[in-house]
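This structure is in structure tokens; I'll ask about it shortly.
For this view, one protein chain was removed and the others were kept in their places.
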Amino acid sequence: MHRAILLVLALLGLAAQPVFAAESVNPQADFKAFRNYFTKRFPNVPLNDFVNGPYSMNADLRKQWVEIDAFPPYQFALDKGKEMFETPFKNGKTYADCFPNKGIGIRQNYPYFDTKSGEVITLDVALNQCRQANGEAPYDYTKDDMAALTAYMAFTSRGKLFDIKIPDDPRALAAYRKGEEYFYTRRGQLNFSCASCHVQSAGNHIRTEVLAPALGLVAALPIYRSEWGGMGTTSRRFITCNSQVRAVPLKAEDELYRDVEYYLSYMSNGLPISGPGARP
Amino acid sequence: MASTIRVRAVASGGNTEVQALVQHPMDSGFVKNAQGQLIPPHYIQVVEFEHGGKVVFTANWGPAISKDPYIKFSFKGAQKGDDLTISWIDNKGAMDSFVGKIQ
Amino acid sequence: MNNKNASQHERGRAGQTRRAVMQAAVASMLAGAALAGAAPLNRARASASTAKWPKEAFSQKNEADAIKALFGKTPEVSDKVNLDAPEIAENGAVVPISVNTTLPNVTSIAIVVSENPFPLAAYYPIPSGTSPMVANRLKMAKTSKVVALVASADKVFSASKEVKVTVGGCGG
Partner (left out) sequence: MRRHAVLGLALVASIAGLTTAAAAASADDFKAAYTKAEAAEKQAAALKNQWTTTEAELKAAQAAAKSGNYDEAAKRAQQAEALADASIAQAKEQATAWTQAIIH
């Protein structure tokens, strides 16, 4: 009980100096420090440009991206996603029936913490919940159908600002904290955390690739990668990150992956959705 | 039903700038599939753009053109609202065509 | 046999593997005859043909032979040929390259990637009324010289640039 109160106080930003380190979960303070770190480190990158990842910090890359984005190769996935989104299920209902505002322009509100199930619900999970509620088989979280569908939903939300909420529920704060932990924990034989690449080394090169800053990273998802020759889901991105450091990836949309997305999206609050993005 | 061809053609000051994207794997013949077998070459060889009964642009391509190929060029003499016809054929004889409106 | 088949194999294309795309293409070729009458409104009668596709030039395995097969002459370097290519390709699979020129009476533009297995990447005849300018996206197997060639008034002019590639466009 005492712990719960502390958590709630921390959530509200009212806790003065927390007594124990373990109780010091303070998303608002984290958010400020996180944003501060990136804006100080990259003073020439306008805040809203962080969502363009590597292109915000490398002129040659940016030029190639602008040229390619003028008529992006993900156009076909986007068109397919729109068609899928608008095609009714066998029962006559559509995705629009499952979502607020008929599913248009809502990407910025995902993931959210579902106080009923006590879990983080990402857009991808919400889409499959919608499918299953309407008697349809769920899509594979790592494959093209889910990528196309989420690409379209992100596209209708471009420019909308991330608005991730952490409800007054200790479980929500715990999920946030678990996501934060996963993000900063070193893993794999290469002993890298997500942060090793996307915080400490953001903007640096790995071969010709420029590592995207963690700030705004999720705003570009899903992403078309030239390397993949196609659109990839958030799950695919996380799984690839893990494999690259020689860690066995979690299952797609594993609770921890959802928590990381929750954490990172909260860190990107106020930044515009730029997905679907295109990356090398 | 979706076409394999997307086109944006914009007329301005007597000049029409055309950008097109074609959905095609453009397999080079040098890439292996998951089973380690080479994927045979499969790529578009010719894309033709026609306006007012005249071929205004022809792209001759080899396997080094990127997947879902993109092309941009410009020509003179078209008006807003005119038709622009695009057609392609690949090394296996598959084809598609599309009529777009110049904006 | 024109404008026939692509309609069929487009359904759900983005979700298919390369293999599946190929199977679909073959299937659609077989189905082509049956579909000929059912083309949607915006599918045209016109069709591209491979009759003039310069097969010999595209089959050459080195730069000089490809250029010779295509133009029958040796190019001379010209600062009137502008080749726009990145210093470092973000990914060898998609390298944006554009060419334009201030040379008069241009009849064609070609792009060669010296180190690719087949160096000739693209050949664009330029009819009168069409600007001597083209932009496209190429695959590059590795770091290579890229050459832009412009045929103008019975001569061939060129410009080249080295493009660094560390993530090859021909890998798996």
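Residue numbering begins at 1 within each chain, and the chains themselves are lettered A, B and C in the order written.
Heads up, the rule we're going with is that a contact is a pair of C-beta atoms (placed from the backbone, for glycine too) under 8 Å apart; a residue touches a chain by one contact, two chains touch by 3 or more.
Worth saying up front: this structure is predicted, and the values here are computed from it rather than measured.
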Shown chains touched by the chain that is not drawn here: A
Absent-chain contact - pick from A:A59, A:A137 or A:V248: A:V248
Identified contact with the non-displayed chain, of A:A33, A:A70, A:A133 or A:I206: A:A33
Residue touching the undisplayed chain, where the options are A:N91, A:S117, A:N191 or A:N204: A:N191
Residue ranges of subunit A at the interface with the undisplayed chain: 21, 30, 33-34, 36-37, 180-181, 184-189, 191, 193, 195, 199, 243, 246-248, 250, 256
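Note that in this section only the chains that are shown with their structure count from here on.
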Selected interface, A-B versus B-C, where C-beta contact pairs are more numerous: B-C
Approximate Å spacing (C-alpha centroids) for the pair subunit A, subunit B: 34
In subunit C, residues with contacts to at least two other chains: 13-14, 93-95, 98, 135, 137
Residues of subunit A engaged with two or more neighbouring chains: 68, 73, 76, 80, 229
Residues of subunit C defined as touching subunit B within the complex: 2-7, 9-11, 13-14, 17-19, 21-22, 25-26, 28-29, 40, 42-50, 52-54, 58, 93-95, 98, 113, 116-118, 120-127, 129-131, 133-141, 169-172
Complex contacts: residues of subunit A adjacent to subunit B: 68, 70-71, 73, 75-76, 79-80, 83, 229
Residues of subunit A touching subunit C in the complex: 60-61, 63-65, 67-68, 73, 76-77, 80, 143-145, 148, 207-209, 226-227, 229-231, 280
